[in-house]
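Complex shown without one protein chain; remaining protein chains in place.
After this line comes subunit A, so read on.
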Amino acid sequence: MAPPAQSQRSPSPSQPSGKGEVSDLKSQLRQLAGSRAPGIDDSKRELFKKVISYMTVGIDVSSLFGEMVMCSATSDIVLKKMCYLYVGNYAKVNPDLALLTINFLQRDCKDEDPMIRGLALRSLCSLRVANLVEYLVGPLGSGLKDNNNYVRTVAVMGVLKLYHISASTCVDADFPAMLKHSMLNDSDAQVVANCLSALQEIWSSEASSSEEASREREALLSKPVVYYFLNRIKEFSEWAQCLVLELVGKYVPSETSEIFDIMNLLEDRLQHANGAVVLATIKVFLQLTLSMTDVHQQVYERIKAPLLTLVSSGSPEQSYAVLSHLHLLVMRAPFIFSSDYKHFYCQYNEPSYVKKLKLEMLTAVANESNTYEIVTELCEYAANVDIPIARESIRAVGKIALQQYDVNAIVDRLLQFLEMEKDYVTAEALVLVKDLLRKYPQWSQDCIAVVGNISSKNIQEPKAKAALIWMLGEYSQDMHDAPYILESLIENWEDEHSAEVRLHLLTAVMKCFFKRPPETQKALGAALAAGLADFHQDVHDRALFYYRLLQYNVSVAQRVVDPPKQAVSVFADTQSSEIKDRIFDEFNSLSVVYQKPSYMFTDKEHRGPFEFSDELGHLSIGAESTGHASQSSLAIDDLLGLGLPVAPAPAPSPPLLKLNSKAVLDPGTFQQKWRQLPISLSQEYSVSPRGVAALTAPQALLRHMQGHSIHCIASGGQSPNYKFFFFAQKAEESSTFLVECIINTSSAKAQIKIKADDQSASEAFSTLFQSALSEFGLP
């Protein structure tokens, strides 16, 4: 609740400004405090209500603290609750006065009525005053052992609150261990669930400083604990089920049969009316089957119907959240959803953020068999009264055209758009036609015939105007009027506000000049003069550049400005596959709704307990220093004779591949290569128990791998998940191998992705890598 500065909100007639009213309340409370008249509780209730309502709208009533506490000596539970609410709100800003409440709260913690015990304990822990923590330990300890489950659920959350006020007090009192005991033994499911929430928070935050906490956190993901929760799942409330499912989603089973057992057990959760339960279940299914391509695909088929049902039931807000997840899946595997395209048709009354998602899905699922119907539907939207959506629809048609081979029919539709007399439709269509021509130059004849009929006067939007001008320049020999249209555009140079358009105009008139010099010469002269006088730096520079180029040599100028073009085969994707994978890993979180991985919108401590901090860019600085450190320590290793030279017995197959032990690669190049190269090999190895144990100091692995001429460029993560990026180079040539290695210490598995300049060698490199890894931790 807001203990609010008065300045925050300007007083409006309906909201009293405060001062006078607050002092009125104060004197009234004083009168009531001592009174024992019958019916006094009712008048107190009315007063308390007033106080709370002031508090809600943001009036500072903290000056009533003393009076409120005096009035709270009552057996009326409604009054007590209001008083607790008030105290919880203002204790933090009035730590001295908060001390006044400790007494009555502690007394209430021992009340006969479990309801009052629970309430008092909750309020006591909600004071958020650091110097009062000593008073919390006792009541919390007995609260955890209370025979009433309500009190115990409150106490468990109380421990977590205490941890946030004073972590050391909480840990010193050994509360985490008590929670762990309750988690595994309490009969009440809500107590168990609260323990899990609290322990996840406490141990995640302790893990960075305490090895024990980090081991405990790993233990939450161990088989016995996960199975304990799974077996009780139906006892939990739907919200606690979400918590458990989240935990199970991080569990890595050791055998395939486990995967099927878990999925069978959770199958009916897909029929739950609560979308959060269904999505959490889907995440488990998706994560479990990641490495089993066939089953993974079956999972997609299985979850389709429940997702579609959730999208169409519930409030528009809920359906948006589900639709965002469906969107992610459709984008990952469009072919699985290609027969369901009708579900992605927009309804006229849907909000535009929903329509946008649907348009993207329609674009993605378009294939040979459904394109005709999808494009027909999209064309309906293009005539829609909702202009932003009409624009998006036209863009969608264009995107479909760019991803299909048989664009015949689509081009016709686009050309029809050009003829529709709606500015924004023509504008969008022009931009698209331009892109289409860059990919399919063979369509130029048809398009130009239509584009030639468009009057440039009717086009106002800079993007569209630029597209039209580009086409005029590019196809000036086929468009009869091109030089004259350009000329009239140049005459209006002064009125053209967009620098982008003026830049295009300069280039177009140059191109036109090379093709039809006599007709364009005058216009070119005018354009260069206007360009040189232009106040916009880029326009001025380009005009000057063209002018000098022409002065130097016209044929060179032509080669620079108007070279023969190759058709564009693929337009660049806006999002890298790295980012898309990351979002998929964060299924059932905000990352999916924002279409961004969490590191792009949350600060580190709020990313959730099991996230990596492995953004390459962030770590490259650290990696450089580790590089030096490991080099020097390698030297020591060698001196002591502890390095790999003492090779274990006969190597199974002597690797043909030799690596350069002094390979270098800067982080920038690494990132670039990582983005460009496809994954040539992806594997999972087991890590020996000793290797896992040795990973408590991840630096050791870096040193070890360096001994095998495999260098680390970045590393990160916390137990149980570590992530490393390695690179290596061939000894004879500068062919590079890049490796992403994720080691999960609780499952003792390493997942490896290898990218290579020379893909044929990646198999050999993988063997080398695996043997190097398997030796890690050996004495």
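Heads up, the rule we're going with is that a residue touches a chain if its C-beta (ideal position, glycine included) is under 8 Å from a C-beta of that chain, and two chains touch if they have at least 3 such contacts; residues count from 1.
Note that contacts and distances are computed from a predicted model.
S.K.: Can you match the unshown chain of the complex to its UniProt protein name from these: "Actin-related protein 2/3 complex subunit 5", "MHD domain-containing protein", "Elongator complex protein 6" or "Small-subunit processome"?
M.R.: Cross-referencing UniProt, the chain left out corresponds to "MHD domain-containing protein".
S.K.: Out of A:S291, A:Q318, A:S456 or A:Q699, point to the residue that touches the absent chain in the complete complex.
M.R.: Here the residue in touch with the unshown chain is A:Q318.
S.K.: Just name the one of A:G275, A:G398, A:G531 or A:G777 that touches the chain not displayed here.
M.R.: Answer from the full complex: A:G275 touches the omitted chain.
S.K.: Which residue from A:D340, A:E461, A:E519 or A:D541 sits in contact with the chain not drawn here?
M.R.: Spelled out, the listed residue whose C-beta touches the missing chain is A:D340.
S.K.: Give the residue, chosen from A:L25, A:V129 or A:V154, that touches the chain omitted from the document.
M.R.: A:V154
S.K.: Using the touch rule from the top, list residues of subunit A that touch the missing partner.
M.R.: Subunit A touches the missing chain through residues 1-5, 8-9, 14-15, 48-49, 52-53, 56-58, 77-78, 81-82, 85, 92, 115, 122, 128, 150, 153-154, 157, 160-161, 164, 190, 194, 197, 237-239, 242, 246, 271-276, 278-280, 305-306, 308-310, 312-318, 320-322, 324-325, 339-340, 342-343, 345, 347-353, 356, 380, 383, 385, 388, 420-422, 586, 588-594, 598, 601-603, 606-608.
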